[in-house]
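Right, I'll just put the structure down here and ask away after.
The other protein chains are all here in position, but one chain of the complex has been omitted.
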Amino acid sequence: MSEIEDKIREIAKKLLEEGKVKYFIGYAKGSDAFCAKPIIIDDPKDVDKLIWSPCCVNNLAVYLVDEIKKKPRRGEEPDLRPVGIIAKACDERGITVLLQENILPRERAYIIGIPCSGMAEPQKLEKLAGEKGISHKAIYDMHIREEENEFSFEAEGVKEALPRDEVLADKCKECFQHNPKECDIVIGESVENPQIEKYVTIKELEDMSLEDREKFWEKIFERCIRCNACKEVCPLCYCEECTVEKAKPMRWCSKSVDKSNNAFYHLMRAMHLVGRCIDCGECERVCPMGIPLRKLYKKLEKEAEELYGYEAGSSSEDVPLFAAFTNDDPDEFE
Amino acid sequence: MKSGQEKVGAVLVVGGGIAGMQSSLDLAESGFKVYLLERSPCIGGVMAQLDKTFPTNDCAMCIMAPKLVATGRHPNIELITNSEIEKLEGEPGSFEVTLAKHPRRVSSEKCTGCGICAQECPVEAINEFNEGLLPRSAVHIDYPQAVPLTFIIDKTVCIGCGICEKMCKANAIEYDQAEEQQKIDVGSIILALGFDEFNPEIKKEYGYGIYPNVVSSIEFERLLSAIGPTGGMVLRPSDYDIPKKIAFIQCVGSRDEQCDKSYCSAVSCMYSIKEAIIAKEHTEGLDCHIFYMDIRTFGKEFEDYYNRAQEEYKIGFTRSRPASLREDPETKNVIISYVENGEPKEEEFDMVVLSVGIDAPKDAITLSERLGIDLNKHNFVSTKKFSPLSTSREGIFVCGAFSSPKDIPDTVAQASGAASKASSIISSERGKLVAKREIIPEKDVRLEGARIGVFVCHCGINIGGVVRVPEVVEYARTLPNVAYAEHNLYTCSQDTQERIKEKVKEHDLNRVIVASCTPRTHEPLFQSTTSEAGLNPYLFEMANIRDQCSWVHMHEPDSATEKAKDLVRMAVAKARLLEPLKKATLDVKRNALVIGGGISGMTAALGFADQGYKAYLIEKTSELGGKVRHLHYAVTEENPQDELFALIKKIENNENIEVFKDAELLSIEGYVGNYKTKISYENLEKEIDHGVVVVATGALEYEPTEYSYGEDRRLVTQLELEKLLAEEKINPKNVVMIQCVGSRGESVSYCSRICCTTAIKNALQIKDQHTDAKIYILYRDIRTYGFMEDYYQKAAEEGVVFVRYDVDSKPKVEITEGNLKVSVKEPNIDEELRLDPDLVVLSVAAIPDPNNEELSKSLKVPLSKDGFFLEAHMKLRPVDFATEGVFLCGSAHSPKFIDESISQAEAVVSRACTILSKDYLEAEGVISIVNSDICSGCETCILVCPFDAIDKDDKKKAKVNELLCKGCGACVAACRAGAIQQRCFTDEQILSVIRSAFQEVEV
Partner (left out) sequence: MLPTFEPKILAFLCNWCSYAGADLAGVSRFQYPPNVRIVRVMCSGRISPRFVLKSFQEGADGVLIAGCHPGDCHYSKGNYYTRRRLTVLGKLLEHVGLDPRRFKVKWISASEGGKFADVVKEITEDVKKLGPQNSLKRVDENE
């Protein structure tokens, strides 16, 4: 891990010193060891703040959208240099969709790809640490390492190693593309893609009866408080104005928080993400109400693959799922 | 008779089938007045009887209905139905035609087409439209979508009971209408009479008319049709049972000297395959079998269709012409006796379909005498190879099946082509007789609140007999923004139109709603009334409370009334949000760029010049003429070289045509009406401004790799043979011609269409020069469609030997000790046939130009899977591209003969003139617009648009080219951000309609 961390800092430093990038988006230590936070660095002196750990779970691609949307101040010449960005395979797929949809001009990003075999879910780690009775202060200073099949951490003399399967983020358990493709530079060895069963997340739901599924989602949608965190964190929700929520010229979805409007909101969002969601899982991670959004989007990912052989973010050259068709597309409509 | 020499800017089109409609629409859109004469009570012709069309299986009515409606309501087209030509006087440019108008006995002004009369009529008569398979009443229309939608009383069966007169609230029944005469002045005439079906009763051995389960192909077509007598169920006539096994017998009344029909119908192979496929799709487990002599699937993508029929649909094909049919009297099954591989066989079927041939129209002879035009020996109009659209009389033109049997796309191309020929002789009169558009000042309503007027129609008793109309009106008055509401006996009647205008003024209305029949037929009428009332026509909305309410809930007056209220409420919800629409306009650069200087390109260029528009003709080689330069013989008596050089001379002497040789297209920018193109020619560069583009780049000859071609100079292609013959350099004694070299599954999957006739043409030429030469033609199917069949017969009579081979055992060509040896296995004969020719001629495929790809990209038009250019619609838009302003003709479309290329080239001129003749181009009103504040520039809309109408502006936001947008709204549904909206169907309007559908009263 630290080897990669060193390399990140080295590259960031060089890019910033040479002025090749406008700034650099990476990870820094968060409020505790189980939480890496995004950081933007524009001074080569600050590169030591950059870290790489099994907790770098966030998708940084969303910050590229912010950069693109930034309007230069009046009279100011826009700085069109690329932005350096760290990208795991899932982040890279998100960037690829942005490229595919012409939101991000390729030359505006300098992509540092890092092959990744999975990140730890902060909550899971924290819970385990709590069980071991480790203090909050210790947590902050703790180091976490990835080894073979374990995540290990050390603090206050306690050394613990946890099996990957127990702490791995859910989305990573289902990840079958570990290596970023669309990169300017790659750090670290490429990792073998695992042979895993896809779409485990939704299996249980798919096996349920229609009525049970209806009840399941009704309860889920009732929970939503419409804080919009899912939308804000999503790198692909880049619309200037969210059509689902805007009021003018008409309001498709009321701001009222109730199961019907919430359902409308989430189903519309899901339809907008078909063939685009790259399963970075950020929406689910940031949801304060624990809404299992991946169970919604994962179903659509599965349908896109099974019906049309389409995989979101696999190439920026692909024609988007809903802008393409073949004469022989599956047809259930008679 | 007219005295002066003044030309008349009007054309008479005779025949209202698909050809007549196409000619009329082209002419009407190019500034000419059209009289469309039809013998029967309504237009539509045979295509209206078809269920599906090959090879795309498009629904015939779906694709034709828009043309029917457009023809019916075009201000420059006058429909004269149920009428015939009586006399013709005058001369080209100024004819006077006397027409006999037979009584309809229903007033076309008053009849609303509601159909109450037919429902109540007690008479049951033979329904010709459904081929007698279902009765009709004495007062009737042929089919529900008929244009004009005016009923007619069949005097021969009417019993005069008077019920219809009593029932008709519009007072449209006029029993005592008499024969009328009408005289019209026209500059030219187009004959588009189509064809008649061969009457299979003549073929006694097939028992048609005796055995109930032997039907004709057109009867079978009606059985397949969803609006046919069985609603699309395939049922056999004897017991209305579902058949399990159906046979199709080809060439009934075609290729048959016995019944004086020596020619090929050109379409029956394809339509039988189509009928077999559709029948199988309609009937589970159905077995279909086709008995044929040669399968003639020669058109664009026809061979694929044939292959699919065999592989995918498992349709059986037996090469045999059955000798006779007989019936099992008990089961009414039909037993076919036939000979296969020399052995007599019998097979039993539940039902047999006779694929009937194409006859000249019944009135061909009378008409030709009245008009003074020549017919050929088959009673079709006689035409020439280099002037396929001209009759023997100047000023009278012909198109479609009336000049030779042909399919729909060839017919449509000829129809456009004939329109171009007919208008070119009166091009000086363009615009003189057409309806002038009145400009009515429009009231600005944008800042006013909506004040809606609702007019609810009783439609006689059609609506009012079910829906409680006054109650609907009362309800409408309670709806927000409704300022006025009333009911009318017929809202579409002339006096109601005046009333609507009065009420708009009286109540200061700014939106109009009519609740009556369907917008598909009546919206244009009410829109123009709205416009005459001083309101923008898009401030009109319709509620369909007849076709989709009273007629389908006839026994539920309460529910129907509630539904009618809902529909009115939904219309009000939308009307409140309607906005006045302005159509964008744009000037047109009135000249054409023609790419390709072959026969097609030259014909097109000359056509433009004759219409008074400048043409830029660019040719990549240093000489005009294209492939025809290498043709020395035509199968007819014309000499291609003489014709070609006469044409080149005309081109070079025409000051409206600028020719660029050794030319290359460097770049092309712009869109319909306004292109800017850079070309290089003879080391120079030039920029050309033009309004339309024509692709006429032709096709290439396949260079064979098979049959040792290239190893011996006695192995030649047909083109090479033609050169040798013309130079009289050879004296062949023993010739073998091999067909399908490269075609039909080798290098290319399609049939190259022209090679069978070309081989026969050259065989006859050899025979002509060297009577004693022995000629063998090795073939898979001989595809001499239409009248070319006569030359096949002639070749056989002159001793040309035709030997069939199977695709699995192709002929072998060897060169042993300097001698050519050909061996071939005739499938019916055990032994191999060995030949020692001194000349082997390969009939090679015609292949697409590899440069097509680049050209298709710069013009943004698609290629077919075979690499030819792909037209907008295979059936009805054969020379248009989906991208407006770009056209296609000749072999760049698919391989074709000279006359077919010429027809298409003329068609292009006609289609392009609908653009070039306009003072300005006008966009559709219902188009998409982008709100660039919201657009993220993701380009999904650009990818989705079927018309390439969306581009990006310099701020990287989507921008709709209003002239190219056809208003489908696909981009709107594709846009996640809601940044693109379709006028008249905005999200806001539809959302409002959705809400109002479920709300009792809107707030």
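Residue numbering begins at 1 within each chain, and the chains themselves are lettered A and B in the order written.
One rule holds for everything that comes next: a contact is a pair of C-beta atoms (placed from the backbone, for glycine too) under 8 Å apart; a residue touches a chain by one contact, two chains touch by 3 or more.
These numbers were taken from a predicted model, which means no experiment stands behind them.
Of the candidate positions B:552, B:666 or B:829, contact with the unshown chain belongs to B:552.
Touch with the chain that is not drawn comes from one residue among B:197, B:643, B:884 or B:987, which is B:987. The hidden chain makes contact, of the residues B:34, B:234, B:418 or B:972, with B:972. Across B:111, B:570, B:679 or B:694, the residue that sits in touch with the chain not pictured is B:570. Listed for chain B, the residues touching the missing chain in the whole complex are 51, 56-63, 65-66, 115, 119, 144-145, 225-227, 231-232, 518-520, 544, 546-549, 551-556, 559-560, 562-563, 566-567, 570, 872-873, 882, 926, 944, 946-947, 966-970, 972-974, 982, 985, 987, 990-991, 993-995, 997-999.
Residues of chain A in touch with the missing chain: 202, 205-206, 210-218, 244, 252, 254, 256, 258-261, 263-264, 267-268, 270-271, 274, 296, 299-300, 303-304, 307-308, 321-325, 327, 329-334.
Going forward, only the chains that are shown with their structure count from here on.
Centres computed as Cα averages put chain A at a distance of 53 Å from chain B. The part of chain A that touches chain B in the complex is made up of residues 101-103, 238-241, 243, 246, 249-250, 252, 272, 319-320, 322-324. The touching residues of chain B, when paired with chain A in their complex, are 933-940, 943-944, 956, 974, 976-979, 986-988, 991-992.
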